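Sharing a structure, written as structure tokens. Questions coming.
The full complex has more chains than appear here; those shown keep their coordinates.
Order of writing sets the chain letters: A, B and C. Residues in each chain are counted from 1.
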Amino acid sequence: MSSSTSQRFTVDTVETAAATPDTEQPFTALGVKDDEYARIREILGRRPTSCELAMYSVMWSEHCSYKSSRVHLRQFGEKAPETDFLLVGPGENAGVVDVGGDLAVTFKIESHNHPSYVEPYQGAATGVGGIVRDILTMGARPIAVLDPLRFGPADAHDTHRVLPGVVGGIGGYGNSLGLPNIGGEIVFDPCYAGNPLVNALAVGVLRKSEIKLAQAHGSGNHVVLFGARTGGDGIGGASVLASATFDDGKPSKRPSVQVGDPFMEKVLIECCLEIFAEDLVVGIQDLGAAGLSCATTELAAAGLQTKGVGGMDVQLDLAPLRDASLAPEEILMSESQERMMAVVAPATLPRFREICEKWDVTATVIGAVTDTGRLRMTWHGANIVDVDPRTLAHQGPVYERPYHRPAWQDALQADTPDRLARPKTGDELRETVLRMVASPNLADKTWVVEQYDHRVRGNTVLAHGEDSGMLRLDEASGLGIALATDGNGRYTKLDPYHGAQLALAEAYRNVAATGARPLAVTDCLNFGSPEDPEVMWQFAEATRGLADGCLILGTPVTGGNVSFYNQTGESAIHPTPIVGVLGVIDDVTRRTRCAFAAEGETLLLLGETRDEFGGSEWAHVEHAHLGGLPPRVDLERERLLAEILIAGSRDGLLSAAHDLSDGGLIQAVVESALRGGHGVRLVLPEGLDSFVALFSESAGRAVVAVPRGEEQRFTELCGARGLPCARIGVVDGDAVEVEGEFAIPLTELRAAHTGTFPGLFGQ
Amino acid sequence: MARVVVDVMLKPEILDAQGQAVQRALPRLGFDGVVGVRQGKRFEVELDGPADEAALERVRAMAETLLANTVIEEFTVKAEV
Amino acid sequence: MAARIGVVTFPGTQDDQDALRAVARAGAQPVPLWHRDPALHAVDAVILPGGFSYGDYLRAGAIARFSPVMQAVIAGAADGLPVLGICNGFQVLCESHLLPGALLRNGGMHFVNRDVKLRVESAATRWTAHYEPGQEIVIPIKNVDGRYTAAERTLDELEAEGRVVARYLQNPNGSARDIAGIANAQGNVVGLMPHPEHAIDELTGPYPGPATDGLPFFTSILKQLVDA
């Protein structure tokens, strides 16, 4: 078997494949298992050509086929809550929800973990580029991004290579696209040292009537490849970088990293939006993982699936190349960025070309839709691919991976934080507060977010430092959306089922705290190797917990992404499901900020505080301890808290609200005080130990500031609905004072809180 | 006092968006006959000692660790005469 | 009839929508202009907005300078057409030699997005008439190549002729003499690194504020055009 680097050279054709059944094929090197290879031969009734083998290997890879996760992801559909606003659910490039009026919003989160470890800047940049193309593909204008990140220890040498590169890449690409970055997370933990998590969430807006789907139908319609030329980028990237540990990653003469050109993508976005506005495409698909293999098969397969008839013929040699030496197999696997594929009717092709011309975007007809039911490709006349596209796109292997509860789980849960020494005196508490607010996970993140443009497009109502990012969609009506992402690997390690629900609960709470009504969910499931039954158990439990949680909260999962093999050698990362929650707010001028901005206002603590320190930031920072159980989850309570926060915001009863999570009450109070530039005097509730009151991470809580005149109305509202609500102090002075314990001037707190990142990563 | 020059260019197989942007601009400015442009970095490193082989080795090490990102870039080091 | 203010879109421009919105807020008629179109469509003034024209490849503004629309802007500026270059627009104006000096990589090497305090040094330009000389305002910056640089001689000239339009109270990027914005000798062409179009609205402007200090840039020009 030979692959062509020049057209004179003979390629492995369909005919050759039929005639030479015994030819040895390097399927193992491509990550194809023996039984999978056997199935390919069975499907085709012959051995695959080298191009077909390349396509099956990427389309059936973990990254593209979800072969290990599919049986678990099904729950998101099966347990989906009844809703009337879900326009497009999982299965498409991104989910779409109805946000009122004639507007819809599409959003999705995706991971680019492994590429970002190899080449932090380009890995993170192309991660943003990829998810933004998914949003664009739905027919939407991308309007913002968020970036949940996980790194190794903040003081580790390699973190100083990875973090600045990742942040630079996310900023460099996102800023150049004119997309505001309105939120995300930065968390450090030793478990991510050899395997950072770089997840990116993108959101877009479109008219309900203009949703685009990735489908090829209408025999005779053109298949157009447009955008950047195809180079050797990330060949095998999808299978090697995203579906296998580094240990067995094979070296390749081709660059295994993708390099992005944000300028090309920006132009491509504007070009596509003009094309959509004139309704010039039958179907459209972005080229992401598995590049042309994925785009052609998904378009052709979806066409067949929905219309019953379909098929596609492609002349692969017509694809514009950046590197003339590429073999057809490589062209099919290339992950060159900033490329799109559209199905265009002959009548509209001229106008389509005009718009591409206007934006200097190269557009090439490389094939046509057929009614043969086959995906066929030729290379200078030779038949190199002839398959049923559905066997590539939908009939990949599905694994029921074995899983079992780790033997160590009981011991881990039994090792509760109760034995850890706690601060007792006021001075000890004071010192603990100063160390906590300065610890990398809780410290001020301005050093990072200053590198992101959060203002461009002029609709950013809330961004970094607030509980959720908020965007105005409609200047006339004030209609807007809010987005927050959350995840806690330590909680999930202690209890995957409830850990996933805690991530959901926190994102949900963050959205509600700003006054928006949580609507729908996207999730990125970052786990170790699915071939490890203990990791698989974590995955099964987390997905089950998330699906059950979404059902209770009435927020369907609309799409997301799975990232497996996040481990170095044998040691997996903490199971880290990242949950993104989208909310809607009728009038963004009613939003609630988290800053304590007015002297004399009353501070109320909503929810119940229990002695809960399992997986807490305090145990992590002060004792490097991880054990016990995470905080208890009560999703009905989260629901009630959200309703109160939303009502309070809508009716103007709240002047500030801040959700309580990592670091507990004192962390939230310090953040709100510093943001508003006003101190507070706290009087902790009777009968509650000061340490527990200040640092416990009990879920379902928020601290709010209410204008004097509204205090009674608001407390009555809580009382009537049965939400615990305790007066814990007032906004006053220029220090954070806990009566009877300690007082810390804002200046001292600010120095501790803001000094950490510049100290670690330079001015 | 000697000067060592480090030229850093993207590996040939890596997309050079900048070089391409320049190349596209040239015809518009009336410059034809250019079939390719690659843009890279040039570092002029001043040493307090002579640019002997030992010094060049040190500069190569600098290029390897700091001046170039060897995942996507390649470099050459030469003493300036 | 309301004054017509053009906002140029180059490929890679990002803040054009924001500039158009600011123009409308100020009560003028926003007119989108396209880089390939050499016609200015009878606009009374032109804004070159922020972003990354042509990816900011080679040098920020270097390629945009040669676009057809810029030939018209350069000619117009010579005849007194008011031109405001914001961020990338400022870079384009320097590359076009409508303003002296250049904008180089920030001292800290990073992109910086921050609300900064400025002192308006000159109210004698077409774009700053609605400010008081010496007035302190809050306007966001967001750029990676924002460090203003020019020969000492040029800097002295700018100072002497009162052509420094705005200065940073806390220099965020190492700009020479804390310069945030300058004008040409006639005062019709102004380049500004900070983004006044992002400080026109209580809802989206700098927090905790003041949130709308940028608006006078757009009302100033309007008044002048109406009076004219």
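Everything that follows uses one rule, which is that contacts are C-beta pairs under 8 Å (C-beta built on N, C-alpha and C of every residue); 3 or more make two chains touch, one makes a residue touch a chain.
The structure presented is a predicted model; accordingly, all values stated were derived computationally and were not measured.
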item: Stoichiometry of the full complex in this file, by chain label; value: A x1, B x2, C x1
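Assume only the chains that are shown with their structure count from here on.
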item: Distance between the centres, which are taken as Cα means, of subunit B and subunit A, whole angstrom; value: 37
item: For subunit B paired with subunit C, centre-to-centre distance based on mean C-alpha positions, whole Å; value: 34
item: Contacts with 2+ other chains: residues of subunit A; value: 261, 263-264, 360
item: Overlap residues in subunit B, where contacts from two or more other chains coincide; value: 17, 21
item: Interface residues, subunit C side, partner subunit A - complex; value: 11-15, 17-18, 21, 36, 50-52, 54-57, 108, 110-114, 140, 142, 195, 197-198, 201, 203-204, 207-208
item: Of subunit A, residues touching subunit B in the complex; value: 118-119, 121-122, 228, 231-233, 254-255, 257, 259, 261, 263-264, 322-323, 336, 360
item: Interfacial residue positions of subunit B with respect to subunit C in the complex; value: 17-18, 21-22, 25, 28-29, 39
